[in-house]
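Below is the structure I would like to discuss, written out as structure tokens.
Shown here: the complex without one of its protein chains, the others still in place.
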Amino acid sequence: MEAKYDFERKYREQILRCSRCGFCQAVCPVYGATLRPGLNARGKMLLLKEVMDGRIDLSNDLIETLFQCTTCASCTHNCPSGVEVPEIIKVARKDMVDIGSCHPAFTGMNEVLQKHDNIYAEDEAGDFGRQKKAQAKYVFFSGCVGLYRETEATEAALDVLDKLEVDYTLIEEACCSGVLEDVGFPLNSALVETNIERILATGAEAVITGCPYCARTLNGKTQYAPLRARGVIVMHIAQFLKDFDLGLRTDKKVTYHDPCDLGRHCGIYEEPRETIRKLAPNFVELPHHHADALCCGAGGGVRGAYAKNSIDMARRRLKEVEESGAEVVLTECNSCVHNLSNAKLRKQKITICTTTQFIHDLMEEAE
Amino acid sequence: MEFESYNMPDELYYEPNHYWVRQEGDLLVMGMDDFARKLAGQIVFVQLPDEGKAIKLGKKFASVESGKWLGKVYAPVNGEIAGVNEELETNPGLINQDCYGAGWMYKIKPDDMGEVQNLLHGTEAVQKWLTEEIAKFAKSS
Partner (left out) sequence: MIDERIKQELIRIVGQQNFTDNLIDMVSYSYDASEHRARPSCAVWVETTAQVSEVMKLANREKIPVTPRGAGTGLSGLSVPAHAGIVMDLTRMNRILELRIEDRLAVVQPGLVYADLEKALAPHGFFFPPDPSSGKVCTMGGTVGTNAGGVKGAKYGTTRDYVLGLEVVLADGRIMRTGGKTIKNVSGYDLTRLFVASEGTLGVVTEIALKINPKPTVTTTAMATFNDLEDAGRAVAEVMRSGILPSVLEILGRETILAINQNTDLNLPEVEALLLAETDGYTREETEFQMGKVVDVFRRNHPGMVKLAASAQEAAQLWKARKSAYAVLARIKSHFVLEDVTVPIGRVPALLKGIQAIAKKYSIQIATFGHAGDGNLHPQILYDGYDPEQVKSMEAASDELFKLSIELEGTLTGEHGIGLSKAAYMTLEHDAVSLEMMRTIKRAFDPNNILNPGKMALDAA
């Protein structure tokens, strides 16, 4: 039978390899928060198998599960058969978009990025009181969440870079638009070109970003190849800061939440910890850490499309923070900070922030 | 009153960013009005500041989020937070269900109760304001 959809052409063999063991139920954050097997990784594979077998077809009925996956890859990491569920889901989403069955939040997001340069359709980013330089050694790329939602974290990051006398500049950013490919749409070439142009115009040798997702996009997507072809390195601020001797210290009990986009997707686990351990010797790990880290629930577009479940997932992660006894949870992703902060109950006395924000606060205290 | 399909109770006072205020003894109760609620869509997060936090007239003291929108909540008067609707912590959708009743958001102890009179009030004033707002949002959508 000729394959009807791209997901089958690309991933038929993997989908068949799913042996229905259900082990993914132990780690899938969406399942963990909802206890609904239809939303679990196995459930998604069973549906796609039935589509491949012609038993059902792609349709609006499948939106609720195909577009409710944070793409955290915990399932893949634990799958005895090595099924790469998030990758399969991304292609299936594209097939869904092609037949006109897309979650309205994402159709909306795609439209927003046609008219605006950020996913929130905001008109003005704060300029953080910094002059944009014509030339600099580094470009600091905030990403949409940093520019329009977690502005304090971005302000803090810039303050830290200033104090360390780093030669950087901001640019007029456009959304890296990486999220579009995850939800079934192509990258927005106009926005990509804008970013490439503006970064190259500064002559910067590297881009430092606070957003692991932007880092992945600029480092990995073919559309950003012109940037890499000119030798521009893209790194996350956690990698940049690790070699600095900040000379700061706190006795607070601190833990670290591995963002999916930095951890499982990029394999970066130790650099952030190196920095944190220097600042906070009283460091504890969460029950699930490194490659086993529990997803905060924001990724893959889920925070935009299924906000209630997204926040429930973040609540589960915060329970682990409580279990660890830590008073501070640091992370390297603005999206994680945002979702965890929204999920935090008033009675939970936990500080949630980026490592850079924490460094900034320690610097202020020291003065 | 019902105006252009929006329910805007006459006895309430309205802050121009679409929050309503009413007196309750020597406190004020504050919430989101029907216009904003409809525009925002399903509310997913309401920031609930600590009791005792001082608020300054016209300054942002909290934020509200729906799936697609982040709204700033501005203080309608000078004063301090006297209480918050804790139900909203786990059920922010109460605002969508009943924005004037169970979905109330904040209780404020005003420095000067008289400042309430500076807010929009009365059928005529509210209707005029709402007409302008409807036109404003129709243009940008």
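Chains here go by letter, A and B, matching the order in which they are written, and residues are numbered from 1 within each.
Going forward, a residue touches a chain if its C-beta (ideal position, glycine included) is under 8 Å from a C-beta of that chain, and two chains touch if they have at least 3 such contacts.
All values derive from a computational prediction rather than experimental measurement.
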Visible contact partners (per top-of-document touch definition) of the missing chain: A
Which of A:21, A:99 or A:201 contacts the chain that the document leaves out: A:21
Listed residues A:47, A:109 or A:191, member touching the removed chain: A:47
Chain A residues that touch the omitted chain in the full complex: 13, 16-17, 19-23, 25-26, 35-40, 42-43, 46-47, 50, 56, 61-62, 64-65, 80-82
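One rule holds for everything that comes next: only the chains that are shown with their structure count from here on.
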Gap in Å, rounded to a whole number, between the CA centres of chain B and chain A: 33
Contact footprint of chain A on chain B as seen in their complex: 42, 44-45, 48, 50, 65-70, 86, 89-90, 93
For the chain A and chain B complex, residues of the former touching the latter: 105, 108, 120-121, 148-149, 304-305, 307-308, 311, 342, 345-346
